[in-house]
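Encoded as structure tokens, here's the structure I'll be asking about.
Heads up, one of the protein chains got dropped from this complex, but the rest are sitting where they should.
Order of writing sets the labels: A, B, C, D and E. Residues in every chain begin at 1.
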Amino acid sequence: MFYQIPNLINPIVVDEPDPSAANALQEGLGGQFGEMRTMMQYLFQSFNFRGNAKPYHDLIRSIATEEISHVELISKTISQLLDGAPGYHGKKFDVPGKDGTTPLEMAKEQKNPHHFIVGAQGSMPVDAAGNPWSGSYVHCNGNLVLDLLDNLVLESTGRLQKCRIYQMSSNKTLRSTVAFLIARDEAHEMAFAKALETLGVQWSKLLPIPKFDSYQYPEVKKLIDAGINREQYHFSLDGSEMSKIFSGSAPANDGTELITLKEPKKNFPVNPAPERPEEFAPGLDPELQEMADALEEAKKKIRAKMN
Amino acid sequence: MFYQIPNLINPIVVDEPDPSAANALQEGLGGQFGEMRTMMQYLFQSFNFRGNAKPYHDLIRSIATEEISHVELISKTISQLLDGAPGYHGKKFDVPGKDGTTPLEMAKEQKNPHHFIVGAQGSMPVDAAGNPWSGSYVHCNGNLVLDLLDNLVLESTGRLQKCRIYQMSSNKTLRSTVAFLIARDEAHEMAFAKALETLGVQWSKLLPIPKFDSYQYPEVKKLIDAGINREQYHFSLDGSEMSKIFSGSAPANDGTELITLKEPKKNFPVNPAPERPEEFAPGLDPELQEMADALEEAKKKIRAKMN
Amino acid sequence: MFYQIPNLINPIVVDEPDPSAANALQEGLGGQFGEMRTMMQYLFQSFNFRGNAKPYHDLIRSIATEEISHVELISKTISQLLDGAPGYHGKKFDVPGKDGTTPLEMAKEQKNPHHFIVGAQGSMPVDAAGNPWSGSYVHCNGNLVLDLLDNLVLESTGRLQKCRIYQMSSNKTLRSTVAFLIARDEAHEMAFAKALETLGVQWSKLLPIPKFDSYQYPEVKKLIDAGINREQYHFSLDGSEMSKIFSGSAPANDGTELITLKEPKKNFPVNPAPERPEEFAPGLDPELQEMADALEEAKKKIRAKMN
Amino acid sequence: MFYQIPNLINPIVVDEPDPSAANALQEGLGGQFGEMRTMMQYLFQSFNFRGNAKPYHDLIRSIATEEISHVELISKTISQLLDGAPGYHGKKFDVPGKDGTTPLEMAKEQKNPHHFIVGAQGSMPVDAAGNPWSGSYVHCNGNLVLDLLDNLVLESTGRLQKCRIYQMSSNKTLRSTVAFLIARDEAHEMAFAKALETLGVQWSKLLPIPKFDSYQYPEVKKLIDAGINREQYHFSLDGSEMSKIFSGSAPANDGTELITLKEPKKNFPVNPAPERPEEFAPGLDPELQEMADALEEAKKKIRAKMN
Amino acid sequence: MFYQIPNLINPIVVDEPDPSAANALQEGLGGQFGEMRTMMQYLFQSFNFRGNAKPYHDLIRSIATEEISHVELISKTISQLLDGAPGYHGKKFDVPGKDGTTPLEMAKEQKNPHHFIVGAQGSMPVDAAGNPWSGSYVHCNGNLVLDLLDNLVLESTGRLQKCRIYQMSSNKTLRSTVAFLIARDEAHEMAFAKALETLGVQWSKLLPIPKFDSYQYPEVKKLIDAGINREQYHFSLDGSEMSKIFSGSAPANDGTELITLKEPKKNFPVNPAPERPEEFAPGLDPELQEMADALEEAKKKIRAKMN
Partner (left out) sequence: MFYQIPNLINPIVVDEPDPSAANALQEGLGGQFGEMRTMMQYLFQSFNFRGNAKPYHDLIRSIATEEISHVELISKTISQLLDGAPGYHGKKFDVPGKDGTTPLEMAKEQKNPHHFIVGAQGSMPVDAAGNPWSGSYVHCNGNLVLDLLDNLVLESTGRLQKCRIYQMSSNKTLRSTVAFLIARDEAHEMAFAKALETLGVQWSKLLPIPKFDSYQYPEVKKLIDAGINREQYHFSLDGSEMSKIFSGSAPANDGTELITLKEPKKNFPVNPAPERPEEFAPGLDPELQEMADALEEAKKKIRAKMN
């Protein structure tokens, strides 16, 4: 069973909107190796887990839970990159498009016009080429060794693609999230590689994949300095045996150590997104808000009377 | 951000395996109107929410969180219906299929052979016709009124399909979960209908959809008697304004009242699934288990020395 | 612009329900070479037609219009084959599944469980393997010669598949529709082959495809005797130049002649399908019907007053 | 059974070609909430209709028939927006691309290169992100109340998306069609909302969705002034009971009245599209045209002799 | 560039037709981890290979070429399992289905009716649940280490699924091919694992996946005894550096050695499949055969005269 708080696992830095950057980032959300895949793959592996190897079960379930928060983080990052892209910056309309104006003119030239026609300047469960996410991406083989190896390939491919996306834009909104996910994917590579190490594999100098010094990316450096790429959280309100695996020397064989924690040391509040009238995305329009307020007022009175 | 406990939101009753029943139930998991859709649709609506109508935001996010636990429940129910279906009941093999035997012979005649070839007698993100779940199922229009109406249709269609599935099997494993989901879908219908009621709509005698007396289903009756179909949980570790909407008379207009709670009154532990050697799904085979144990022992000694 | 009458282009004979036959027939509706494809392909070719070759334009548009009626015919045939398949024969329930009964038990073993979970014992836009129809099936190349050749292949493949379906069942409901479509596909083969003949091709003994004596199928014989396989209708309320092509000797080179008509000599009324309570498919339940009646009564009075 | 005339349901205004606008408009044709969906969804609901509630049956079938003409209208509008986009304006080539020239150079930068490689500057059954239309979009639940509610959501989402597309371009070709479809979608919202009103629902101020004053769009204003958004046509050559529902006050509760007609007061002839040699889309090339003419001449003589 | 001989890489044993076994085997052909995937994945990796690591390039290209022959082998095995399944065993018809008979009656109950309606008792590019093969299965990351690891997972999953299929049927036609592919997949596991071993990884006791003694399967034992699971062929008419990797001790660490050869020691002729009149699959019908023969006779005479 699952619980939530409204905060984010990492802060999203404010920068200009950039719909092309948003579109590239969709690969990390709804692509074949994106966060929706990791989330659903590990959830299914956790739900279908067989046997008594509890530390392995806990490891998979814990990372699965973290991935839900990653889907949240990257989804909101994409939305922020799209939000206000047409350049209206919150300007008020009585009626969008009144007198035949074209507040969304730029939209028809963007990488994925669905971001404006369908998604109202918000994220969607699709990849950077506009293909919807598919259940066929989820691998759950019922063979623990194979699942661990598949997960290692998944995290490695996801990290590779995010390193490429990092190089596509210096937009700080995109960078804050991509750098965090690069660091976390590396932690997850360590987790699955370590689990295979407990079964006898020696990785020598193969990891991480892709093999390069991510410490030289300024945004990633800060996170590595904070130890983000060697921690794993179990997010359990009820204990965990994950640390039996996720501890000791990292399988990157670079002298670092793995550390298990309940949850990240901090979490981050998030502001509600503004209304976008040109998308007919007003939250509640005033007439309806008034009705809702009146109803709530009435309820309060009834409650008052009943007490 | 999200948290977890290992327990289930509803207990799964033990009965015989039944792969056809499992296949029908896949519609409720990976179908166009199944729990994966509700989970992802409400998560996306929550992540992309605009404006300050916090009670509506909280309502959607809370139901989204519940749906993750529904995906867990229905996924494990399907797995339980499949588990042991080939009739081996945990019999030990040195080598599955040794001497050319055919322990999985029945599998090639089952509704979805993937349950045995791919899924190792476990649930999959597909529907009852074998189509993988698609991101195109998720509707997130950025227009609150339309999203509420779309969610009402989604819950109604999901409930209609589950009522049909209920009539397809008297297997208690299937029934315990389907009855619970029928009751919860009704609660969610009430939630979205009530939100629209705050905006002026009067539903008269239209709800719930499908319109019939589910009290006459024995398994549902028990849940209604316990009030399950008029409660909604927010699952928040940090408060919620959902009760501003989800309270007062139910929009079914049948004299019942809506009640907001933090979480279900009980949750239910779950046993690990057994190993299935004929699927090469052993958890860890003894040779590898031994290695893992040795490694852990070594770690313990190191930790002991370091302290 | 399009018009309609409620009648069918061919009668559907009554026989027992047969869900497997219904499923096979889905190929003819929603398959890659089924009636939805022919309908949409010819409509798109008609809408995108270039140049002044009006007789060719009229030919394509006329067959497109006929295909809508074919979609109707085959869709209703499938529904009739499914209707009542669970064996309840219109029996009245207060509440389907009351006391935990299983009126849809057989459904979970049927070829496509969607026919019962999703489609309420009705036809669906899918093929015989359960794949949804796809827009990628539509070929509209903008090159008239190629489009004509593609259409000839389409009709030939459709006819081949229907001849195979004919051999799968002697159910009269299926047979009445399949025999009609075999005869009509042959007429359409003649239409496109004749159009190519006007451009110089000589077909010798190649047509029709598949090459066999369909006169020996009793149900087809009757239709051939009535001339159905050498007629083409333009369905236009405003004239047509189609007969400039569709006239003279048939390109099957068997001594027959082609005849253009406005519409089939007869059309056939159809009874409404019965209510299916076990699918919660009641038309209107009594309580709602009562409301609707009351409203209409009120309207009548208002109208009476106003006159 | 269905009939046709060659004219359009609304005129298409001439303006410059605009492939990006054409691509945006594809969402309204082949998107999940576009005209192909409404056409097929209502046709399937009509073919699978159960019970004797004839006015509801007639309502759905009539709107289905109108949607075929919408598919025609939007399809031809897209084609007109694409036609001549490469800038050749009918210039004659002996051989396209002769001497290695690149008359289609711009095509490889357009939103959907398929419009030029596959579709010959014509419309295609795809959405604005290039995904082919899917049969899974069609909802036909067999439960009348749910189908009406689903249809209301469908029309509302379609209208929302078209209002966004309206704001993306001031091209008159696009605008003439989009404005007409916004007005008609509103009429269809009224139709399904009214049908639910007959079953007891009161909509208060919720409709139409999206809620805004479309009267301030000049192109829509003209259509509203002509009453287009409160009329519904049954297109039946054989009577209809639709007016039992579609009459009286509009469920927008704005003082307007609903009016049932046989068909639109006017329809509009359409010119054939020009040949596009750079697409090898010549209609008939001269050599083949000559053969066709010779053949027809010969047929005439034969007919003359025979009389 | 590629060449061919008409022979097979392994013989197919004759046994009774079995359409369910054929359907299960489709997973090994058109499934996500089937032979079409391995063939296309390695071809793409070979075509897109970067850098001068020629032995690795040769290794991938050689296995790619072998996979084409695997697609051929498994495709023909499926066809043989389907061929004659309706029970007509080559019986002559003048006209299939004459007098309304139903020679394909069993077809509508088979796992995938497409095998009879579409595929004429032949294999198709689909999986065991009827989903068509998708280009999205192909992974070609452009990072050699990751591609090798992905290929190892691919071969392991393919082998796991084939081991399950082995246990589903004792049909000798299925078994001869499945046993061969289990042995070859193990050889390919060794190939990619060995390539990773050259880069430093030590596999200890992890391989092969799934880990079990396949020597106890009688059909596999024969192939292992012949050394099939430790050989790799390069199929190059022009030399290869593959043996720089594929030689020395196997990474299964079981004392076996890897051996590189040009091609398998034997290959196997194959008989043409019989005609199937009930599928209208006659090869050439007599009338057309006669024309073809006459034409060839004429050609011969012309050639004779010209010399």
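Here is the rule we go by: contacts are C-beta pairs under 8 Å (C-beta built on N, C-alpha and C of every residue); 3 or more make two chains touch, one makes a residue touch a chain.
Bear in mind the structure is a predicted one, so any value in this text is a computation, not a measurement.
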Touch list for the missing chain, restricted to displayed chains, reads A, C, D, E
Which is it among C:45, C:62, C:79 or C:134 that touches the chain not included here?
C:134
From the list A:24, A:183 or A:224, which touches the chain that is not on show?
A:24
Option touching the unshown chain, where D:54, D:114 or D:299 are the choices:
D:114
One chain isn't shown here. Among E:98, E:221 or E:244, which residue touches it?
E:244
Give the residue, chosen from A:13, A:106 or A:163, that touches the chain omitted from the document.
A:163
In the whole complex, what residues of chain A lie against the chain that is missing from view?
20-21, 23-24, 27, 31-32, 111, 127-131, 160-161, 163-170, 175, 204-206, 210-214, 216-219
Going by the touch rule given at the top, which residues of chain E touch the chain that is not shown?
1-9, 30, 36, 40, 43-44, 47-54, 56-57, 61-62, 65, 68-69, 71-72, 75-76, 79, 118-126, 132-136, 138, 140-145, 197-200, 235-238, 244, 247-248, 263, 267, 272-276, 279-284, 288-289, 291-292, 295-296, 299, 302
List every residue of chain C that touches the chain not included in the displayed model.
32, 131, 134, 136, 139, 141, 143, 145-146, 149-150, 152-153, 156-157, 160, 196, 199-206, 209-211
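Definition applied: only the chains that are shown with their structure count from here on.
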Can you name the chains that touch chain B as well as chain C?
D, E
Steps needed, at fewest, to go from chain A to chain C via touching chains
2
Taking all residue numbers used at the chain A/chain E interface, answer same if over half belong to both copies and different if under half do.
same
For chain C and chain D, let me know how many angstrom lie between their CA-based centres, rounded off.
22
Among all residues of chain A, those touching at least two other chains are 118, 126, 131-132, 134, 136, 141, 143, 145, 199-200, 279-280, 288, 291
With chains as vertices and touches as edges, which is it: line, ring, star, complete or other?
other
